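In what follows, a single structure is set out as structure tokens and then discussed.
Complex shown without one protein chain; remaining protein chains in place.
Up next is chain A:
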Amino acid sequence: MSPAAPAEIWTYLRQDPLLWLTATLVAYALGDLAFRRTGRKPLVNPVLVAVALLAVLLRVTGTPYERYFDGAQFVHFMLGPATVALAVPLYANIKLIRSAFWPMLAALVAGSVTALATAVAIGAAFGLRGETLLSLAPKSVTAPVALGVSETIGGAPNLTAVLVIITGITGAVVATPLLNLMRIRDWRARGLAVGVAAHGIGTARAFQVNETAGAFAGIGMGLNALLTALIAPLLAPWLVALLTG
């Protein structure tokens, strides 16, 4: 076999899933490195860094998203099993859930409905309509579930993915100053509220601040995934129709 010219190798690689699968993992590893090197600052989110790097790479190489996804779909596929796996940490915390069942349930419903309703209402007030507005509705839910919910209610899952990440970063950045300002000292309440409002990124931040807050944040994230999956298909289209008529 004679050696191929670089242009030919590139022609082969850009058609092959291997290239974009590898690029996805490398971009995430770089994002994670940046996150750890900066002392785990919420603003240096590994996913956001990876998405930005890959978006630039696709632009520079003139690669359409569909071709990128042919390779990256192997990573994307694991979202389903990972969503199922969320049942395990939820089960591990079942004693905590029992110990504060009613406050947790009430706070879950309040936080979940507030997150969805205020996001849609504020978006509508700022002139957002249709698909964009629906994409906002599940933004406080952990990404794998939010994507499914967005698709179910007629949003754009790709847009929702980015809105979910920005929500998590927002929650992680504002939670501690906000809750200190509110003079809240109950770590259970603080953690649960942050988990419901800002899913995994908020939960990671809660664990940095306090162990109990972290555990309750994880529970809040898991339960909100279930609750939003149940209520968003009913609530979101109705709210959007009501507000944008």
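Just so we're on the same page, a contact is a pair of C-beta atoms (placed from the backbone, for glycine too) under 8 Å apart; a residue touches a chain by one contact, two chains touch by 3 or more; residues count from 1.
Just so we're on the same page, contacts and distances are computed from a predicted model.
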Identity of the absent chain, which is to be given by its UniProt protein name, from "U32 family peptidase", "ABC transmembrane type-1 domain-containing protein", "CidA/LrgA family protein" or "NADH-quinone oxidoreductase subunit L": "CidA/LrgA family protein"
Listed residues A:A34, A:A189 or A:V209, member touching the removed chain: A:A189
Contact footprint on chain A, counting only the chain that is left out: 24-25, 27-28, 46-48, 50-51, 54-55, 58-59, 65, 68-69, 72-73, 75-76, 78-92, 94, 99-104, 106-112, 114-115, 118-120, 122-123, 126-128, 132, 136, 139-140, 142-145, 147-149, 151-153, 156-159, 161-167, 170-171, 174-175, 178-179, 182, 184, 186, 188-190, 192-194, 196-198, 200-201, 220, 225-226, 229-230, 233-234
